[in-house]
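As you look at this complex, bear in mind that one protein chain is not there, while each of the others sits in place.
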Amino acid sequence: MRPETLRDGTVDVAVVGAGPAGLAAAAVALLGGLTVALVDAGQELGGQFWRRPPEGSAVDPGDDLHHDLATYRSLAGTVRSAARDGRCRLLPGHHVWTAVAPPATAPGERPQGPLPLHLLDRSSGPGRERTLRLDARHVVLATGAYDRPLPFPGWDLPGVYTAGGLQALLKGGGVRAGSRVVVGGTGPFLLPVATGLAARGASVVVCEANDPRRWACGAGAALGLPGKLVEGAGYAAALVRHRVPVLLRHAVTAAHGTDRVEAVTISRLDASGGIVPGSDRRVEADAVGTGWGFVPQLDLAVTLGADLVASWDGNRVVRVDEWQRTSVPGLSAAGEVCGVGGAQLAVREGQLAAEGVLRDLGRPSVTGERGLARVRGAVARHRRFAAAMAHAHPVPEGWTAWVDDATTVCRCEEVCAGQVRRAVADGAVGVRQVKQLTRAGMGWCQGRMCAPAVAGLAGPGEGEVAERLVATPVPLGALARGNGSPPHTLSRPAPEEKV
Amino acid sequence: MTSFRLDGRPVPFVPGQTLGAALVAAGRTSWRTTRNEGRPRGIFCGIGVCFDCLLTVDGVPDQRACQVLATEDLEVGTQEGERRAP
Partner (left out) sequence: MRVVVVGAGIVGASCALAAARAGCEVVVLDRGQVGAGTTSRGEGNVLVSDKEPGPELDLALVSRTVWGRWAEELGADALEFEPKGGVVVATAAEALTPLGELVAGQEAAGVVAHAAGPDDLRGLEPHLAPDLPGGYHYPQDAQVQPVLAAATILAAAVRLGARHRPATEVVGARRSTDGALQAVLCADGSEVAADAVVNAAGTWGGQVGERLGAPVPVLPRKGYVLVTQPVPALVHHKVYSADYVANVAASTEGLETSCVVESTRGGTILIGASRERVGFDPAMEPSTVALLAAQAVRLFPVLERVQLMRVYRGFRPYCPDHLPVVGPDPRVPGVLHACGHEGAGVGLAPATGELVAAHLTGADPVATLGIDPRPFLPDRLLTGAGDATRTEDLT
């Protein structure tokens, strides 16, 4: 079935990602009178922060998990009603597998013609995927982030999840992954994960690798953001209420079990992140969450050639101007791809991105002069807060000492730390060369899960951010069918079917 | 209660859950083994990024359990080592 077509086939704005940033961008662009396509690989609107069971589902994860649902309802409502009157095309279950920036006629100049996005439509289910092209005059990338895990012995046992994975099971499926849960790593995100599980009867222990006194340094930045403090105080109260111990300067340094996790080793860390001798403690657990912050999902941004910069947490992120415009004409970015700072920052950046497009098209602002000033103020405060948080929650330098040579680093290709270390000892430099010599990062996830670990063991090397021209696996058959020409002649690629 | 089948045996689910969520809720933590060492794997990232959670859905191999919504009577299969030769 072909999706219905907008009048001339090309939309004003295509928004990739329907999380807080993408939803806000789409809603503001629609309020400004533009036509919009909102594409998300997932089935539902909301992204990670507002992950919810599908509309009309019987799953009830409970209300305590979500914040700011009023904002969600208003943004999603705008988008859905525009979808009903044909100004917005909602494309859930569609993954943008690649995108091509048309060559600019001159450096910095707006290229001729629209920006084509190449979509893999998975909405009809396994085995029925197809490829499509979506042309847009402007694109807003709001592809978010994924967890940054670090390896430890046993981290590949079933029952060990990323912290976000535990949260996704709970928010999206109403599923508590275990009854005795240890959540370890660093950062404020561990707390909602812990309280959500504890509120559903799990006994939970949190291992925070850093020290709370560093939080205090960041509190100044938080003062401008009462909401954040309330949210934080809420978690603190919930932790007390559910008797969740938060062990500071502690880490999960091993998981034990044969076919699934049965226990973990918790260790106290010294100032540089090394294990304090004799501090190991074995704790029974049937689920483990591990998370060391987030890594922005930059695949499309890199493929499109957008400039990157270093963010407050050491991540590379998309460089944007005051209207969230990237270095590529016609391409904006918002949310975690521009720096990991939480949902409220993401919403405001999405808003600014859409306002920027309206401005470029000579349309009046939706938010208004005063409103924009408030948004910018909030963006600045949230970024300061995020920077303070990142400063207080670094990945401890000594983590590589927890990883013995037999520990799997690349889960897909099953490359262990010893192999990576040997390659480095033989002169390999950086993630890319280690990959070529050991296969670490060559498997299904394309290094998304192991690159932070390999970078820690081998140094980041040149070209710090991997180029992934294919953002998600695509069945060859779907590509071949998209090729259009009858398979026997194969002489010339026919244009793909247009959305 | 609604259910799909994993290797022929029923797994209950609440409509709206993914295959992965339903399996974890049913106490099942792994349904795939790795290619080289035969290690068990299930959900890890939960959001479609890690590809640990692969299984076969109605005969189509290498589908992510955390992304496919459970539906009544779906035939789901565990995957041994790498996907079975077609």
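By written order: A and B. Residues from 1 in each chain.
Methods note: contacts are C-beta pairs under 8 Å (C-beta built on N, C-alpha and C of every residue); 3 or more make two chains touch, one makes a residue touch a chain.
Bear in mind the structure is a predicted one, so any value in this text is a computation, not a measurement.
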Exercise. Which listed residue (A:57, A:143 or A:446) would be found touching the missing chain in the intact complex?
Worked result: A:446
Exercise. Which of A:48, A:78, A:131 or A:267 touches the chain that is not shown?
Worked result: A:131
Problem set entry | Absent-chain contact - pick from A:274, A:418 or A:473 | A:473
Exercise. Which positions on chain B touch the chain that was left off?
Worked result: 35, 60-62, 82-86
Seminar exercise, completed: Contact residues on chain A toward the hidden chain run 98, 100, 103, 118, 127, 131, 133, 303, 413, 426-430, 432-433, 436-437, 439, 442-444, 446, 461-462, 467-470, 473-477, 479-480, 482-485, 487-496
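Everything below uses one rule, namely that only the chains that are shown with their structure count from here on.
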Problem set entry | Where chain A and chain B are represented by their mean Cα positions, the distance between them in whole Å | 23
For this session: Provide the residue numbers of chain B that touch chain A in the complex, in ascending order.
Result: 14-18, 20-22, 24-25, 29-30, 34-37, 39-52, 54, 57-60, 62-63, 66-69
Problem set entry | Residue numbers on chain A that touch chain B, as the complex places them | 41-43, 48, 53-54, 56-59, 122, 125-127, 146-147, 149, 156-162, 164-169, 172-175, 177, 259-260, 411-414, 443-445, 448-449, 473
